[in-house]
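Only one protein chain is missing; all other protein chains are in place.
Showing subunit A:
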């Protein structure tokens, strides 16, 4: 750790001598009951600066920015704006002082138009007509095109984020907070966003940038403050750090490196999908179109793509939540299974981990043992003559706890009481302990902290080494690069040819994620699809 004590105190460095920072928190503390979400945090933000805020889930990043934006009141400490102490009564006061925020979970209204959404984020002193005109002008100036008359539900995720950013920019903020803005963007969309951010910085504004993507932070940010367990660990220059050293500061120790066993052998095809096409079952669902791939034992296939391009529909078709009329479209262990129920597919040796942990992966208000039973009843000997073998279900919980280091308050708590990472370890563990021949897992480490993510990725690699076929859907390209042997991309319900991971550069994947084809000849067809 000694090497990282390059404390970057702007005042002692003489970088900004004689001025006061744009925004400064002094001993900012937020207490929820006994829990200290923010423990005496000091942070300084200067004009012309993109300042990263790093930390694992639960480190206190959201709490800190909510306090700065006036959404919550600090329990102790103060916020200084241009050197003067301010008490923010609410977000509208923060906005009127020049503090803007773009939320991670968009604060948009699906059934209102773009212009109405923007109007709601402003103080309403100008007429709707003037506001609409200014909206078009701002979106043109910054290269963020928007049609003010469309309703939000019709827009893509990238367009929705544009609304948020334009809404914040229309208040001409001196200081803009961005909470994980690139989590939902393709690499190309993210690049466009960075151009906008660089421009805002050049205009003399300050940006506080929350992200989990450390490479991105190193590229974009001038300063980084790392939080852990509600405390500030340090402020440093991310360009002088490595992604690994930043991660170490966030986690407070070494992250176990995920290692694939050498010489993994691929065996027989265990999961085969033949020309699977499926109509969506809801109004705005995605059509699956002619999806085909073959997955052998000992192999991990990654599926990349921006959310909402058919990944959920594909998962449903593979798991048996949606059935196909043609049994041959999904073949598990050599048996046509397209028409089989979830339970029958499990009996063939398949296991499924959906993206949503609470409500899909587990029943939140049921105990872990009961949740183990819900997926294990068919094939794991937990039910005898219609009666539940409670001892067997509890044993599954204990084994998952032990093998995957699930941290919980008691032996068999409700699923909802576990933290995201621990619950995810339990769900993945529950399925892996069944020794599946085929594992289909969606977003295995979504919203999971770095330590738990490493455990889960290692478990997936070990499962493949043991001979299972593993299909991983993820929006995290780094994750796929780390564990997958081949990567395919979903776009508008179609799946690209898988690329060997060593050939799958970010640029190639980004093009595919944006709907372009890698072969120029076919580009026209792919975009038209």
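In the analysis below, a contact is a pair of C-beta atoms (placed from the backbone, for glycine too) under 8 Å apart; a residue touches a chain by one contact, two chains touch by 3 or more; residues count from 1.
Criterion: contacts and distances are computed from a predicted model.
Q: Considering the UniProt annotation of the chain absent from this complex, which name among "Carbon-monoxide dehydrogenase small subunit", "NAD(P) transhydrogenase subunit beta", "histidine kinase" or "ABC transporter permease" applies?
A: Answer from the UniProt record of the missing subunit chain: "ABC transporter permease".
Q: Considering the whole complex, which of A:19, A:42, A:110 or A:172 touches the chain not shown?
A: For the chain that is not drawn, the touching residue is A:110.
Q: Please identify which residue in A:43, A:119, A:382 or A:406 touches the non-displayed chain.
A: Of the listed residues, the one touching the omitted chain is A:119.
Q: Among A:36, A:71, A:196 or A:323, which residue is in touch with the absent chain?
A: If we include the chain that is not displayed, A:71 is the one touching it.
Q: Touching the missing chain, which residues of subunit A?
A: 70-73, 90-92, 95, 103, 105-112, 116, 119-121, 124, 151, 153-154, 283-284
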